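Please read through the structure below; I'll follow up with questions.
The complex appears here minus one protein chain, its other protein chains still in place.
And now, subunit A:
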């Protein structure tokens, strides 16, 4: 009997440790799959699950909180996904949370992601349902890409026609681009136009000093001065006086300037006439 007890305890220890290892492995794997511990279920309805499978992870704020338990079709355009989630995160998932299907890395498994809502303060209930966001489907993406590619096709066709007519046509723009004579005449026209507008501004100056229009321009100036005076009245009287003196000086100066302008006008009119003659020659 003593001899027997010599080996039975070793045998017992051996068997116990061996079975314990096995049970531990089973327990931890089961825990990974949410078989033990308290859990709760929620469902969400999708148009498409894009390859989601039973057993895929459910994520909330990037943390794995559960797994997909069941995927079933309820009619031709909607799929109900029910998931098992750890009870401890239930308080964080509100009733307006949304489920979406994404993918884990470039080649990874599909992942169901629950994103938090904004307003609701109420936690989701067991067997409750949450809304879903439709993921970006490759087909949809392709549709929109096709639309813009079609548009690009139309645009490039028109661009081809346009550039062809630019190179071969006889329109004004085409000639402008290709023809040196045309370019020269345009640049001449532009320089004439420049001198013309110079003359025009001189005419305007002349009109200002003309006795017929002088009254009109002076009125404008006076209005300006009045406004300035009103502003200055609010300030000290000394400044007001100084301003009046300045105005008097300014008037004198203006009269001088006007006289100078009359002299200039005569010269410039002659110049303008010379320029016109040049243009006619060309």
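In this text, a residue touches a chain if its C-beta (ideal position, glycine included) is under 8 Å from a C-beta of that chain, and two chains touch if they have at least 3 such contacts; residues count from 1.
We adopt the following convention: contacts and distances are computed from a predicted model.
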Name of the absent chain as recorded in UniProt (options "2-oxoglutarate ferredoxin oxidoreductase subunit alpha", "Phospholipid/cholesterol/gamma-HCH transport system permease protein", "3-oxoacyl-[acyl-carrier-protein] reductase" or "ATP synthase epsilon chain"): "Phospholipid/cholesterol/gamma-HCH transport system permease protein"
Absent-chain interface as seen on subunit A, which is shown: 4, 7-8, 10-11, 14-15, 17-19, 21-22, 25-26, 28-33
